[in-house]
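Only one structure is covered here, and it is reproduced in the block below.
The complex appears here minus one protein chain, its other protein chains still in place.
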Amino acid sequence: MEIGFIGLGKMGMNMVTRLRRGQHRVVVYDRATELIKQAEQQGCVGATSLADLASKLAAPRTVWIMVPSGAPTEDTIRQMAALLAAGDAIVDGGNTRFHDDLRRHAELKAKGLHYVDAGTSGGVWGLANGYCLMVGGDRAVVERLSPVLTTLAPPNGWAYVGGPGAGHYVKMVHNGIEYSMMQGYAEGFELMAKSGYDLDLARIADLWMQGSVVRSWLLELAAAALKEDPKLEKLKGFVQDSGEGRWMIQEAIDKDVPVPTLTMALFTRFRSRQEQSFAEKMLAALRNAFGGHAVRR
Amino acid sequence: MEIGFIGLGKMGMNMVTRLRRGQHRVVVYDRATELIKQAEQQGCVGATSLADLASKLAAPRTVWIMVPSGAPTEDTIRQMAALLAAGDAIVDGGNTRFHDDLRRHAELKAKGLHYVDAGTSGGVWGLANGYCLMVGGDRAVVERLSPVLTTLAPPNGWAYVGGPGAGHYVKMVHNGIEYSMMQGYAEGFELMAKSGYDLDLARIADLWMQGSVVRSWLLELAAAALKEDPKLEKLKGFVQDSGEGRWMIQEAIDKDVPVPTLTMALFTRFRSRQEQSFAEKMLAALRNAFGGHAVRR
Amino acid sequence: MEIGFIGLGKMGMNMVTRLRRGQHRVVVYDRATELIKQAEQQGCVGATSLADLASKLAAPRTVWIMVPSGAPTEDTIRQMAALLAAGDAIVDGGNTRFHDDLRRHAELKAKGLHYVDAGTSGGVWGLANGYCLMVGGDRAVVERLSPVLTTLAPPNGWAYVGGPGAGHYVKMVHNGIEYSMMQGYAEGFELMAKSGYDLDLARIADLWMQGSVVRSWLLELAAAALKEDPKLEKLKGFVQDSGEGRWMIQEAIDKDVPVPTLTMALFTRFRSRQEQSFAEKMLAALRNAFGGHAVRR
Partner (left out) sequence: MEIGFIGLGKMGMNMVTRLRRGQHRVVVYDRATELIKQAEQQGCVGATSLADLASKLAAPRTVWIMVPSGAPTEDTIRQMAALLAAGDAIVDGGNTRFHDDLRRHAELKAKGLHYVDAGTSGGVWGLANGYCLMVGGDRAVVERLSPVLTTLAPPNGWAYVGGPGAGHYVKMVHNGIEYSMMQGYAEGFELMAKSGYDLDLARIADLWMQGSVVRSWLLELAAAALKEDPKLEKLKGFVQDSGEGRWMIQEAIDKDVPVPTLTMALFTRFRSRQEQSFAEKMLAALRNAFGGHAVRR
């Protein structure tokens, strides 16, 4: 089928490549013209502006937006909505908080436009393996997108999961689980590194991939990372987070659901980014105050 | 090769079956004679006692012990050790705390016997897939066991990981990670169950198996469990633990390693087994005391 | 001085009593006329409506609002603002999220009105001991309230802590700390209850009040509660929360600050209100799936 695609970053370009391999007609736009040229070399049709992109698609149009979450996505949707006509559809493939999906779906609906939220997992490996796609919105509209979703995903790798926001909701939970799993592995490998045994961590990660209960794709990646840098001496433990973990905790609080491992995983990341922890200083100050315990200055 | 095998429970019988498929000569013993008969039907040689088992093996003998951890394993090893001769080897394939391995290795060494600790993962699926085996002890002795380890494990599925206790140490950490992962999934699925969307949890678990970052064998099992009982209405949230998680926390404390997600996962299990939580009553009592907040009686 | 007071619930009535003891002229309103009558018996001036209350105060007027947080407070402020004149001040003494204070302060300022946020601690004991008051807003306006604040608080028991929202911010953190402390005691007393020693928990709580590091007002309350019901057999561990703990976690997430004990304290309350935990069922299901471990149905 035919699709407009906005955002040719790390994720977007790979997705466009996959769409072209699937023989779809893809009209692309990005603020960086060199990225548009790169996409044209793969057989995409380049657009010089959002308006140009809209004009190069036949109704009913579908435009997939894959730009950074937050303001960039919001702005792009707003601009695009002004250029589209009743019956057209916008797909937000980025990481959006589901509350925003609900709002946007209603706003666009008032203009006769469709809004689809597609949670996308697979990272840099999606090009080769396909992207796992969790899709929310109106079912009929999502069905219309079926050809591109099927191309982007591995076999059985996309699903309509529910109404507006459901796609990003499921993706948010997906990422929250990812945090817990990563943290679980991280704790285990730290302990093994300090076990007193001279354990070959990469070998163990590899070994566990063969029939153990904890085998997973993340463990496969752990094995590769540990093979390259067995004691992780080459990098710093400075760990970013991209928002979904926070949103999931907030949603869990809204729904009275305990999510202790997710929360501990996020807090570990917070701590990793502090050079000095005020809380820990406070503990030192209090120990000194009641017990005269020495402090380091 | 030839091996003695003690303990024909859920795990043991499957392992014996796999060993027989690998054409090993397996002399078996269990307190339950019907299990011995069952093993004989698979071509094992039944023994009527531990002494009989010892007498039916040629030196240097190898005896694999697969009985419940704790006292049963300890007793069996003690009795078996008295029946073996210098150069023979005992393999503990169960869940033993690594401190006990260190002690036993030294005790048996003093008698000229070898002791190998083999952490075994794979559960009820090990028969078909093979068991992931993490093996500790003296390297030369473990090498001697290589034929049976190769038969029990999937390809590349066993490894010598280090000196005495290392096998069970790695298995302990493996299980601790398992707790964190399970808890991570459990938190995520609970939130989805309460999301307000009518999410098909089994379908989502399945979907995530296709290219997502959180794909794992546990997730595959989750998909199957949710397919059978989509809202988990048929079971109680009463969750046992088999010890390794506790040991890992205690070892983490001994090594000053923070293991927050593992700990939260274990505490969730503790809580699941309480009908009434004293701590929660205390919170209710305190809220009532300072704020006059109503309590339920 | 003179003050209008809206909301004669558990907290409000006690505060009015304290204000009257301090010889202030207090004009009161509540939807429940019997509460107005009760206040009149203490020398308050009853009002029949918000408008009547406004008319019975001299400019510049001060109106203290002590109604349930959320919609009731928001509505009362909106209605009162329409009845007041430039230079008048509204004090929100309830539990309001500081973001709402910032918004309201700006909205009222646009109408020439002042808005003060007063975090109030002390519970049912405030009548006798005085209320600890953390006050935010414009400093000059807060100074104007100094006579009533001084009456409401114990000696040195109120402070201007910062601009709009600061009072409720500090109160929010206060309550978050309260959660951690309560949970800390609850964990400790549960362990003592299960120690195997026949410990007299009320006696121990009392004992710790004499010179120990953990002495606190909450511990004093714990001693009293345990004296009344030594094994806490008369109540259920169903623990509500009134919002500030949630807000503090969300604010901590916004500021990248790890707050693990607060979070665990809140999640314990969530769990206390679940009859059945979906997450725990999921754990049971997974254990059964990989290990064939029995489940309870």
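Which chain is which? They are A, B and C, in the order written, and residues in each are numbered from 1.
Rule of thumb we're sticking to: a residue touches a chain if its C-beta (ideal position, glycine included) is under 8 Å from a C-beta of that chain, and two chains touch if they have at least 3 such contacts.
Source: prediction; values computed, not measured.
J.: Taking the complete complex into account, which shown chains does the hidden chain touch?
T.: Result for the missing chain's touching partners among shown chains: A, B, C.
J.: Looking at C:1, C:177 or C:224, which makes contact with the chain not pictured?
T.: For the chain that is not drawn, the touching residue is C:177.
J.: Per the definition of touch given earlier, which of C:32, C:214 or C:294 contacts the omitted chain?
T.: The missing chain is touched by C:214.
J.: Of A:186, A:209 or A:257, which sits in contact with the chain we cannot see?
T.: Of the listed residues, the one touching the omitted chain is A:186.
J.: Per the definition of touch given earlier, which of C:2, C:74 or C:200 contacts the omitted chain?
T.: Checking each option in C:2, C:74 or C:200, the one touching the absent chain turns out to be C:200.
J.: In the whole complex, what residues of chain B lie against the chain that is missing from view?
T.: These residues of chain B touch the chain that is not shown: 213, 246, 249-250, 253, 256-260, 263-264, 266-268, 270-271, 273-274, 279, 290.
J.: Given the full complex, what residues of chain C touch the hidden partner chain?
T.: Against the left-out chain, chain C lists 121-123, 125-126, 129-132, 134, 153-159, 161-163, 165-166, 169-170, 173-181, 183-185, 187-192, 194-195, 197-200, 203-204, 206-208, 210-219, 248, 251-252, 255-262, 264-265, 267-268.
J.: Which residue numbers on chain A touch the omitted chain?
T.: 10, 123-125, 182-183, 185-187, 189-190, 193-194, 217-218, 221-222, 224-226, 229, 232, 234-240, 260, 264, 268-269, 271-272, 276-293, 295-297
Everything below uses one rule, namely that only the chains that are shown with their structure count from here on.
J.: If you take the mean of the Cα atoms for each chain, which one ends up farthest from chain A?
T.: Ranked by distance of C-alpha centres from chain A, the top chain is C.
J.: Among all residues of chain C, which ones touch two or more of the remaining chains?
T.: 260, 264, 268, 271, 279, 290, in rising order.
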